[in-house]
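Input: one structure, supplied below.
And now, subunit A:
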Amino acid sequence: MSQCTRVGLVAVVGMLALTACNGSRAQGGSTGEAVRGGTLHVLASTDLEHLDPARNYVTSSQNVARLIYRTLTTVAPKPGQAGGEIVPDLATDTGRPSDGAKTWTFTLKDGVKFEDGQPITSKDVKYGVERSFAPDLPEGAPYARMWLVGGDRYKGPYENPGGLASIETPDDKTIVFRLNRPVADFGSAASLPLFAPVPKEQDTGVGYDGRPVSSGPYKIEKFEPKKRLELVRNTHWDPKTDEVRKGLPDRVVLELNLDPAVVDQRLVAGQGADAEAIAMEPIGAATVGRVVNDPALKDRLITGESINTRFLTLNTRRAPLDNVKVRQAIAFALDKDALRTVRGGPIAGDIATTLLPPGLAGHAADDQFPSADGKGDVAKAKALLAEAGLAQGFAVTLDAPSTAGGKAQGEAVQAALGRVGITVTINAISPSAFYSTIANTAQMHDMAIDGWTPDWAGPSTYLPLIFDSRLITSEGNNNHSQYHSDAVNKRFDEIAALADPAAAATAYGELAKQIARDVPVVPFLWDKAAILVGPKVAGAYGHVAYVGRVDLATVGLRK
Partner candidate 1 sequence: MSLLETTDLVKRYPVRHRLTRRRIGEVSAVDGVDLAVDRGETLGLVGESGCGKSTVGRLLTRLDTPTSGTVRFDGRDIGPLREDELRPVRRDLQIVFQDPFSSLNPRHTVRQLLSAPFRYQGLEPTEPVEDLLKRVGLKPEHASRYPHEFSGGQAQRIGIARALALRPRLVLCDEPVSALDVSVQAQILNLLRDLQDELGLSYVFIAHDLGAVRQVSTRVAVMYLGVVVESADRDALFGRAAHPYTHALLSAVPVPNPDVERGRERIVLRGDPPSPLNPPSGCRFRTRCPKAADVCAVERPVLREIAPGHRVACHFPEERTP
Partner candidate 2 sequence: MILYTARRLVGAAGILLVICALTFAVFYLMPADPAQGACGKACSPERIAQIRATLGLDQPLPTQFAAYLGGIVAGRTYGSLECGFPCLGFSFQTNQPVWDALTSRLPTSVSIAAGAALLWLLVGCTAGVVAALRRGTVWDRAAMIAALGGVSLPIYLTALLSQYVLVVQLGWLPYPREVALTDDPVGWFQSMLMPWCTLAMLYAGVYARITRSEVLENLGRDYVRTARAKGLPEVTVLRRHALRPALMPVVTIFGMDLGALLGGALITESVYGLPGVGKLAADAINSADQPVILGVTLFAAAFVVLANVAVDLVYALLDPRVRTV
Partner candidate 3 sequence: MSLLSVRGLTVDFPSGVRAVDGLDLDVEAGRVLGVVGESGSGKSVTSLAVLGLLRNARVSGEIRFAGQDLLSLGPKAMRALRGDRMAMVFQDPLSCLNPYYPVAFQIAEAYRAHRRASRKAAHALAVSMLERVGIPEARRRARSYPHEFSGGMRQRVMIAMALCLEPDLLVADEPTTALDVTVQAQVLDLLRDLRERSGTAIMLITHDMGVVAGLADDVVVMHGGKRVEAGPVREVFHSPVTAYTRGLLDCVPRVDGPLPHRLPTVEVP
């Protein structure tokens, strides 16, 4: 869940960065065969938040981490929706459930080694998971803590060296997880970085973030946070044990924290070393025009699919937004097209009409607040406001990140709602404080620029997390709209009990329609990622698990 959230954060907050997802057909620029060798450059306008597997919970870092360490399972190295498929990585399969999916067993492959040649054992995986309980190492995915038996009391290996009993390692190849409830898609969760092995002797605590030990094709040669990461081959990685990663370039160099406009311009120019570079983030709106009008550039543009949905959250507890008619009026008044233009226009994605994006299982076509070109239906909105007795309008406050992109989206909302007499004041919040502010029920104002990406390509880490009223907490709250419906809560419990994932997905799709009628959020964009790569790059495609960013594990350079 937080994966999405964090993605949402990065995407909303990043200066006019576009996040994209769905429908990865585009192979632009990837004519020619990728060969082994060379140095791949990655130009990133963001930073790698954490490389420590216990803390790594942001898609861009996960994408990079896949080059460095392996997890029990991982996502399939395929473009489009196929990328959502979970495949074995360190383990021989995607996990064997038993005890009604309350016990999960994995067996490690033979011949897997750390960068120093030491074989990877199940104890290293167990230790890696245990680290994610340490308070010193926050920010990681919460699933181990939520689901493992005794996880609520365990404080990590530094404080409880005895380890967590619910993770068993009967031998060096086998690892067994005992859960406190049935979890049907634990195999998907096992693709998260916290299921990567960490050799206990080489654990440097907080410092591990700067130099995690490699189990994958590359190891860290040099890392300067917010500046540069240089990766070189890990000679102890055996390609025969790894069907996912190709490990083509000899070196991978990431330039971090660059200005997004500079990244775009360097890739547009594509000269020198930049010919062998790819962008980490989608192109900015300002670059769209040049790329669209230039066939050579268009050829180098990759459109990756994403399962990220952007929406405007409405606080259902604050008057007059507690009136569903007012919320519906806002849904009609919103100019989704203008909001999309802020993010780059059609290239940045499709105008959203449902909560679940088309790439996600359970998506069902629906549009309860239709308007021409997504520009809003002012007349209907006004009529609804009149019905609610607010024809003269009212004033609200919108929380938005204080970045250029955040402000621009805020202004677009401001201009659109102004058409129906709603005066919007933008409360610009520093990006670092943005999510903790709107996650605080006392601090969240009337509306917020918001969004969600599930942790894996299924709806189970989406709707229940943000619309179950029983999960509302005063701080760290995910139900930003503070939406409450007993009927919906009940339905969540029923769907969770379903054994068949497909049936569950369909049920979530139906439930999404029901929630949409109450308008706790107004979806406006299904992201896509339009990413530029250099002319010498081959085999690049956008990966749905990495919100449409280029799959680093497979990309290579042409001869």
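How these were chosen: all candidates are chains of the complex that A comes from, given by their letters.
We adopt the following convention: a contact is a pair of C-beta atoms (placed from the backbone, for glycine too) under 8 Å apart; a residue touches a chain by one contact, two chains touch by 3 or more; residues count from 1.
In this text, all values refer to a predicted model and were calculated from it rather than measured experimentally.
Visitor: Please state which of the candidates 1, 2 or 3 is in contact with subunit A in this complex.
Guide: Selected candidate: 2.
Visitor: Over in the complex, which subunit A residues touch candidate 2? Could you list them?
Guide: 1-2, 5-6, 47, 49, 57, 135-136, 138-142, 155, 158, 205-207, 209-210, 224-228, 255, 257-259, 262, 265-266, 269, 271-272, 429-433, 435-437, 439, 475-476, 478
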